[in-house]
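One chain of protein is taken out of this complex; the other chains stay put.
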Amino acid sequence: MSTTSKRLRTLTALGALGTTVALVLAGCGARAGDSASAGGTSAAPSCVDTSGDSIKLGFLNSLTGGMAISEKTVSNVLHMAADEINAGGGILGKKIAYIQEDGATDWPTFAEKTEKLLTQDCVAAVFGGWTSSSRKAVKPVVEKHNGLFFYPVQYEGLESSPNIYYTGATTNQQIIPAMDFLATKGVKRLFLAGSDYVFPRTANAIIKLYAAKLGIQIVGEEYVPLDKDDWTSQVAKIVAAKPDFIFNTINGSSNVGFIKAYYDAGLNARTTPIISVSIAEEEAPAMGHEVTGHYASWNYFQSLKTPTNPKFIESWKKYPNSSGVTSDPMEAAYISLYLYKALVEAAGSFDVDKVNAAAKSNAITFDAPEGKVTLDGDNHHISKPGHIGQINPNNQFDIVWASDKFIEPDPYLEGYDWFPADIRKQLVDAAG
Amino acid sequence: MTKLKPWISLGGIGVFAFLLLGVAPLVLTDHWINNLGKYCCWAIVAVGIGLAWGRGGMLVMGQGVFFALGAYAMAMHLTLETAGDRIPGFMVLYDPLAPLPAFWEPFRSAGFTLLAIVLLPVIVSGILGYALFKRRVKGAYFAILSQALAVALATLISSTIRQTGGDTGLSDFKYFFGFVLNDPANKLLVYLIAAGLLVVCLLAVWQLYRSRFGELLVATRDAEERVRFLGYDPANVKLVAFVASALMASIGGAMFVPIVGIITPAEIGAAASILMIAGVALGGRASLFGPALGAMAVGWGQSSLGSTWPDGWTYILGLLFIVVILFLPNGLSSLPARFAAARRSPAPPPPTPAAAAAELEGVRS
Amino acid sequence: MHVDALIAPLLNGSAQGALLLLAALGLSLTFGQMGVINMAHGEFLMIGAFAAYLVQQVITASDLSIPVALPVAFVVAGLFGLLLEVTIIQWMYRRPLDTLLVTVGVGLILQQAALHIFPSQGVPVEKPSWLDGQLSILGYQWPFRQLFTILLASVCVAALAAWLKYTSFGRRIRATVHNRDLAETSGISTRTVDRLTFFTGSGLAGVAGVAASLIGGTNSQMGAQYIIPAFLVVAAGGIGQLKGTIVAAWAVGVALAYFAYWTTGSLAQVLAFILVIVFLQVRPQGLFTVRTRSLV
Partner (left out) sequence: MTDASLIVTDLHVEFSGFVAVGGVSFDAHPGEVRFLIGPNGAGKTTCIDAITGLSRATGSARLGDRELLGTPVHKIVRLGIGRTFQTASVFDELTVLQNLDIAAGRHRPWTSLLRTRRGVDPSIERALEETGLTAELATPAGILSHGQKQWLEIAMLLVQDAKVLLLDEPVAGMSQDERTATGELLQRIAAKRIVLVVEHDMDFMRRFATRVTVLHQGKVLSQGTVAEVQADPKVQEVYLGTAGAATTAAMAVVPETVAAMHQPEEN
């Protein structure tokens, strides 16, 4: 009996201790209604050390797990850009000392590592991410700690954050040019094939809106989970729908399965060409000769004739562990580091608020391999040229279409009257 | 000696609680407190797995399902709390005029959410467990089926973007039951709740293990048919352990959300569900502290080794499965006993044929 | 609705089922006959696919390389299986459930190793030109490649069945499965039988890998998508039941195809999984079972 009551006492004591601690803390924490918390950010002062002759930057890419397939290259090109910048004297005279972290294809890990880079390693900015999930995991963390995150991949748009810079295309720089290209080709019947996740779903929602305006009929829409390669059932539906073009928003190795099923079913590039937004020079070799003759919409291609592109390709080919070919996402990652350099040098400081203020000038530019890009200080995206390439037997792209000028970034599609204003308003509201 | 043992364990829980609730907040930075909070969530799940697998013999490879129930219930509430009267942003694009999906509505209420975190896993695991155990689905079948369920749920969530946020999941929570999440003091509060729940789960399991039910569970694990011939329905015994483990997975999931700030299908699918088991195997599936400490060790390994040597970490994780299961089936927590036994008598204890036979039976039939 | 709209899922589904069957066949052998739950089976499949790629690097004519790749993939994947059996599995026959977790670790390591060795985006395996073209069935243009998958699966099943039934080794395998001790006292080396069984089961995964490389991508992640469906097929078919595995694979394949036709690709996956789970609830022993006296 005595043991029982003793145990009860222990338990009660433990419970009481926990509750007390919780209550004491609750008293300190900000609550929803507090005026002080209105902004939401009460970030501790930055711990970035700018006193030495080097500056720490964080690179965050999946080096293991499924996304390592794509993100290893981005990580490598960031290293190359850092080496180049260091060889040229660094940023504001400080050498880049980068810390590479592995996101491990795990989104909470992206959040954790971002926080580690910002608060433990005290890096001045973080570069990386690939999937939208990884970006969404990082977003609240950089906002909370008022850090900087440079995201290098084309994405579904409808987002902006004071703490994120987007150096890949938003929808009006990749999807809309692709649709314009299809319109010039006289496409009437379009089929949408995508992986079942946010980017293809959003892209296709936009495509459908724009197609209505262009008079292109959408004859079908199919999705397969990201990790499934077998497209035979869906391709049978494509055959039945008889489209004259296929808009492909499939991502990853599922593309290989799609192309194979497509050829198995007797479709080919002459009768039913495909335009993709995620097959680049990196991905094409894994698909063999079957991908030849199809199209892709990107801002950068290795075959682009710009003043800076040859040097970029040359450096990359010589870089250790390089894949030997350059492609859009890695070029965007390359831009991101140089863009940061330009921003810091314009601000004359590594301080986040000063960097953001410098961006507002709308005068930050970089002579990128895709051409001279300009940063939009309001939405933190960059202007980009639209290009359509056709895949040749060497898995390179012949440029068949180019936008007449650099396309200004427009993540909320404000310059497009066919995009319903009420949706835009709700989206902007929701983003806060 | 045997009389004393449970009290030593209780003392251990006390020390553990003191370290987690008292010492950790004083000596660790905010970042590591947050990490520790995440490990605590995994540890809560692991304690449940230890109960179901270590003591009950049910290899639960689909705890992601119950983790998801708790996590999404919490995340839906936090999303609505952040969105206020508006419809969450990700829903707008697909159908701007449609209202909030009906199943989201009740999650506006904090009370309902908390109730759902407890009741949903109990109901789902109760139905599932009843159906499977009554039909005597066990062993590898049970493991594979539970894993298949986790995969199916992850796929379903990925493809229902408007209803669940899809593969990018739910994130960007501003408030936690009225508390501003960005406030470090509130983050600490969330951590303390998670750590406190872990201690509560350990206490619950401690009592369960030393109760008659704990003995009956072990008996069911080792010789299910024999238990049946004692007049018990082993299905009910297993069901209770399974439901308890599902509840813990749900609680772990629910706390995971405010601590980590994002929940996506990737956290509940096959790989995630298997990773939840890794720590349990490492620490010792049948011991009281093994699963929790193992899960925390794996989490810590991912944080620290994953930083310094990412490729190596994957190999280490693979080797960990192999070496621990092959040479130390009862995990690291069995090491002291092994050393003690080795010192006393050089011959290792013989494997228990009854258990092996029962397990083989479970696999085959 | 056209006739081909109804016939297409049936034919596509049969081909999908054939691939599932190829993936499940080796499992049915190692799981059904030996009680080993090899979660690295998907990675053995990946090894077979990479073997096909390597063969194509040597024999560049894809018309010839695929027929050569099939036996090569069988042997290479089989040898990996043998290595696994000798180093790890043989110590674990008394703990079948634990083999599941050990092989999860093996799978993790093999995946990461593949990521290191081969280009991270994966490698191309070219389809032989004699697989170009379609067969017209009731207005549906049925790809030859699907027919090939079905043929390959049929040949593997027939070979395996004949091997088990008519060769003395096959008989020894079955004897060992049914009663290990008795088989041993009858002079059968159960060690040799175990190793050969595991070699064959893993080798079949290699063959499945070649078939899979003609359908999807060949990369470090490819094995993961087959392992759970393959296990479900083996379970639904009934342990150690070749005919059960065949029927279950075909049924799951066709169900997937029709679900995909009526709903979406994602929902089809979910529905097919749930279908199998519900089926196993109704018939936990699978489609076909041999009732024997219970050995408690």
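Letters A, B and C mark the chains in the order given here, with residues in each chain numbered from 1 onward.
Heads up, the rule we're going with is that a contact is a pair of C-beta atoms (placed from the backbone, for glycine too) under 8 Å apart; a residue touches a chain by one contact, two chains touch by 3 or more.
Everything numeric in this text was worked out from a predicted model, so none of it was measured.
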| item | value |
| --- | --- |
| Of B:L216, B:A272, B:A292 or B:L320, the residue in touch with the unshown chain | B:L216 |
| Of B:Y232, B:W300 or B:Y315, the residue in touch with the unshown chain | B:Y232 |
| Contact partner of the left-out chain, one of C:V72, C:V123 or C:A183 | C:A183 |
| Missing-chain contacts mapped onto chain B | 2, 6, 207-208, 210-213, 215-216, 218-219, 222-223, 225-234, 352-355, 357 |
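The definition used in the following text is that only the chains that are shown with their structure count from here on.
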| item | value |
| --- | --- |
| Most widely separated chain from chain A, with each centre as the mean of CA atoms | C |
| Averaged-CA centre spacing for the pair chain C and chain A, given as whole angstrom | 37 |
| Between chain B and chain A, distance of the C-alpha-averaged centres to the nearest whole Å | 32 |
| Sequence positions of chain B contacting 2 or more other chains | 155, 158-159, 311, 314 |
| Where chain A touches two or more other chains, by residue | 64, 196, 223, 225 |
| Complex contacts: residues of chain A adjacent to chain B | 7, 10-11, 14, 17-18, 21-22, 25-26, 28-34, 37, 40-44, 63-65, 101-102, 104-109, 111-113, 115-116, 119-120, 131-133, 136-137, 139-141, 144, 158, 196-198, 201-202, 205, 223, 225-226, 420, 422-423, 426-427, 429-431 |
| Chain C - residues contacting chain A, complex | 2, 4-5, 8-9, 12-13, 15-16, 19, 112, 115, 119-127, 131-134, 140-141, 143-146, 212, 214-222, 224-225, 256-257, 260-261, 264-266, 268-269 |
| Complex contact set, residues of chain B against chain A | 10, 14, 17, 21, 29-31, 34-35, 38, 81, 83, 86-90, 92-94, 96, 155, 158-159, 161, 166-169, 171-175, 178-180, 182-186, 188-189, 192-193, 196, 199, 203, 256, 260-262, 264, 266-267, 271, 302-303, 306-307, 310-311, 313-314 |
